[in-house]
Structures are given as C-alpha cells and as structure tokens.
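FYI, not all chains are in this one, though none of them got moved.
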Amino acid sequence: MKVGFIGLGNMGAPMALNLIKAGHALTVWNRTRSRAEQLQPSGARVAGSPAEAASGVEALITMLSDDRALEDVISDSMDSIAAGAVHISMGTISTRLSRRLSEAHREKGQHYIAAPVLGRPDAAAAAKLFIIAGGPEEQIGRCRPLFDAMGQKTFFAGPEAEAANVIKLAANFLITAVIESLAEAFALARKSGVDVNTFLEVLTQSLFSAPIYRNYGAMIASDIFEPASFRLALGLKDNRLLLAAAEEARVPMPLAGLVRDRYLAAMAQGLAGADWSAIARLAYHDAGLHLTEAAG
Amino acid sequence: MKVGFIGLGNMGAPMALNLIKAGHALTVWNRTRSRAEQLQPSGARVAGSPAEAASGVEALITMLSDDRALEDVISDSMDSIAAGAVHISMGTISTRLSRRLSEAHREKGQHYIAAPVLGRPDAAAAAKLFIIAGGPEEQIGRCRPLFDAMGQKTFFAGPEAEAANVIKLAANFLITAVIESLAEAFALARKSGVDVNTFLEVLTQSLFSAPIYRNYGAMIASDIFEPASFRLALGLKDNRLLLAAAEEARVPMPLAGLVRDRYLAAMAQGLAGADWSAIARLAYHDAGLHLTEAAG
C-alpha cells in the first residue's frame, strides 16, 4: 500500500521500517528531518512537510504521543489527504482528540482509525506489538496488512475509534497499579527487615511471574531506575489523559489519582527522566528508608 | 514424621490429607469435631483437645487464619509440645502474633516456624501450594518432607519467622491491587461504551495474561461474584493484618488504605460473602453504572 508515516521516534522508526520490509511504499516525515533521512537507505521517500506525506497515499499513519503535535500535523495535512483514504493514529492521545478527529475526517470524506499499541521499542523492532484498533471495521480490515507488518496481534476495539484509546489508557493504568503496589510492598518488606531479593524471588516464582512484575520488581528491589524503560514524565502524561477520559465519562478512579500524586511528587524531586517505576523512591522515602541518600 | 494438625477448614483438610498420603502419622483436631472425623478413614487419629494433638509429636501444624483462634489453641496446647518439637503456623496471622509465638516457643525450648501459603483449596488439594517459610533454617530443613508433601515449592523467607508473614500479607496485597485496578478500569471502559468482553480479551491476550487478571477480570466483566474464590470478609481481615504490620513498621501504604475503604464499603453493602473482587460493584456504582439493580 502507499503509506504516509509521520512521527519517527523510538517507536515510529522501527514501525515504519517494518512496513517497508513488508513491501509497502512509504513517504515519511519527522519534525527533526535527520530521523526521516535515516530511513531513506531502506527505501523511504522523505517528505518536506506533513502535507506532502499525506498526499496521494491510501493510509496516513501518525505515531505522535502528544495531542498538540498531532493537532499541528493534522491541521497542516488534513486537506491533502485524499477522500476515501484513512488516517491511522497510533500514538497515545486523548479520547477527546480521537473523537474530534473521527468527526473531522468524516466530514472530509476521509476515514479515521485509532490504533494505539502496547509494547516498547524492542517489541516495535521485532514486529511484536499488540495493536488495539478502533473505527469502521471495514477500514480496519483494509489496513490489516499494515497492522500485520507491525504487530503480533491486532484487536478490534469497536466501531468508535476512541474505544481503542480508552483501552490503551486503561492498560497503561493497570501497569501503574502494579508499580505502585510493588512500591508499597517493597517499602514494607524492606522496612520490616525482609531481604528484598528473597521477596522478589518469592513473588516472581509464585503468583507474580508475569514480566511486568519481574521487570519492575527488579528495578524497585535494586533501587536503580535508569535507563528508563518508559520515562516517568510520559507516565504522568498518560495518567493525565486517563484522568481526563475518566472525568469526561464521570468515572472516579481513586487509584489513578493516587498514582497521579506519586508522579507529581516524583517530578518535583527531579525524577522526570527516570523510569516510571521510580515512584518507588517516594514510597521508600515516606517509610523513612533513605536509600538514595545513603548511596549518594 | 509424627505430626499434630489443628485447623481442618477448606485449606487445612486437604493439606492434612496430603501429609497422610505421604506417610506421615497425623493426629488431628478441629473445633467442629466432624471435620476431624472425616479424616479418620484416611488414617488420621482424632484428638480430643488441642493439647492432645500437640502431645508427643515432632511437629505441630496449625492452619488457623484468625489470630484469636490460634492464640486460644496455643494457650491450651503449648505446655504439651515437647521440647525440641516445632510449631509450624501456616495460617495468615499477624506479624505481631508470629513474633510473640516465636519468643514464647523459644522460652519453652520449642521451635517455631511461620509458613503461610499462597494458593486456594484446589491448589491445596493438588499439593501445589507455594509455602513461604520463616524461622530457624535447620528447623525448616528438618520439616521439608512435610512442606514437600503439601506444596510445589517452599521458599526460605529468612531466620525471623515473621518475615514469612510479611511476605504473605504483601502478596495478598498485590492481588488486591490487581482487583482494584481492574475494577476502576472496567468502570471506565463500560461507562465509555467499550464492550467489556472485548476489553477483557485485549487485556488477557496481551500484557495481562496471568491467571489473576484472567480470573478476576472475568468476574468483574460479568459482574458475578459468586461463588467466592476468596470471601470478601477474609480480604478485609488480611488487609487489616497488612495495615497493622505497616503501622508497626511505620510504612504508609496509601493503596492498601484505599482498598481498606473499598472492603468496608462492600461489607456495608452486604457483600461479606461475595468474592473479594466484588469491590468492583462499588467502582461501578460510583461511576453511575447500576448494573446489579438493573439485573435484580
């Protein structure tokens, strides 16, 4: 298929490459042009503007995780998208923007799919992403070759595009709940004199053998949160999008609120660039365990 | 080994049976005598009192999940336990009682092991429990044949018995965090118009394939919380023990506090006998989703 691809960050770049490998014709654009040019040797055509990337393609994929960045790009390129073509937004954006885009594209005779993903850059590189696609079922079906080139499995979230965004935000929230619960549990264990490695072993060799427990448990046990698997500042952003969706729907989410406070406190302590599981530092601090200072 | 076994509830009975099957000589006692007599055909000797169950055995196992019940039983039987024999407390009791028992037995020249378990009655029946054992390492080693007969794996929590209780309580807490996060996530999804079965499928076929997500997710998606896999009233009890341990150690656990409030509210709504994941009903209610009423 002829595909435009905008947003070539840690996730977007490997996703675009996988599309090229699968034989699709890509026109790419990125704010920092050099990242687009890195795909030229693989066969991508580099566009000079979002509008150029959007012109004459059957599908325009955006992989932008910031509402404002996506709004800017789309306001530039919307009129260049052909009638009948589809915009696939794969970044973690707000449900509100997804709903607005859905309407805006419909008015122009274009299609819109929200298709956020679960997985990190390594999964993107290995084409092992989980893709959650919401929007008109036939359009999703038509784009299946694209999804298959990028992910291991594509779920149909429903005919309303924003359903996919809700599911994505909720999935991220479930991870933060795991992190927060581990943070509190490790604070208790450590302060109670339990060996943290023993604790980690018991958990991960019994009921909590899933990778999320193993990975974040290991970080929290060691009190080392760099390099970040997912930056804390992004965790705050996703939490904000979740709470906004919950507010619109009139759904109280007390645990999400608790997590919000952790992220704000962590930002205030200068942990924006650490892994989002670094909120465990706050749990340790509150318990009077001053590990980092001792280490410093 | 000659073993006394006190506490033949849903967990204790299959555990005792597995010990008999493995060739150990059991003297059993239960407050409701009929439950003890059910083990007679399998070869258990039924004691007339806790003291009798404790007399002349190398190991006295108690499987009582209530501090008071354990205190009563031990105050009756402590003097009957032989010097050098070991008391293995396998129920979910408070860290404080575990610490006290540790001292009390030591003063009598007896040994004490805290060995709470992870797993439900079906795991107990299948000898698939995870056993977390804390106390003198050599005593734990000596009792290994017993543990091997009841569980699939035994962890050494450390030389302080109460470390095992801390780990057990923390593990249960991690499960409640999963339940609470699922409750909030499903309330959001449902209120946002996402199909809950689709939501459940996306979660459990991507990052959240672990049984705890599958089992509790299915209950919450269906809004059916009976029969209970673990009674909500017991969830509140374990949460209380956790918060008591956290208070003693001066460790704030805000998520555990949030869960506490859910359990109290659920008890107030008459859900004591439902599965502990029934706190999702509160999340649904707070979001204005009156499912049960509609169903009633």
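In this document, chain identifiers A and B correspond to the written order of the chains, with residue numbering beginning at 1 in each.
The criterion applied here is as follows: a residue touches a chain if its C-beta (ideal position, glycine included) is under 8 Å from a C-beta of that chain, and two chains touch if they have at least 3 such contacts.
This one's a predicted model, so the numbers in the text were calculated from it and none came from an experiment.
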In total, how many chains does the complex have, if 2 are shown? 4
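Note that only the chains that are shown with their structure count from here on.
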Chain A and chain B, separation of their C-alpha mean positions in angstrom: 37
Contact residues on chain A for chain B in the complex? 95, 118, 130, 132, 153, 155-158, 160, 162-163, 166-167, 170-171, 173-175, 177-178, 180-182, 184-185, 187-189, 191-195, 198-199, 201-203, 205-212, 242, 245-246, 249-256, 258, 283, 286-288
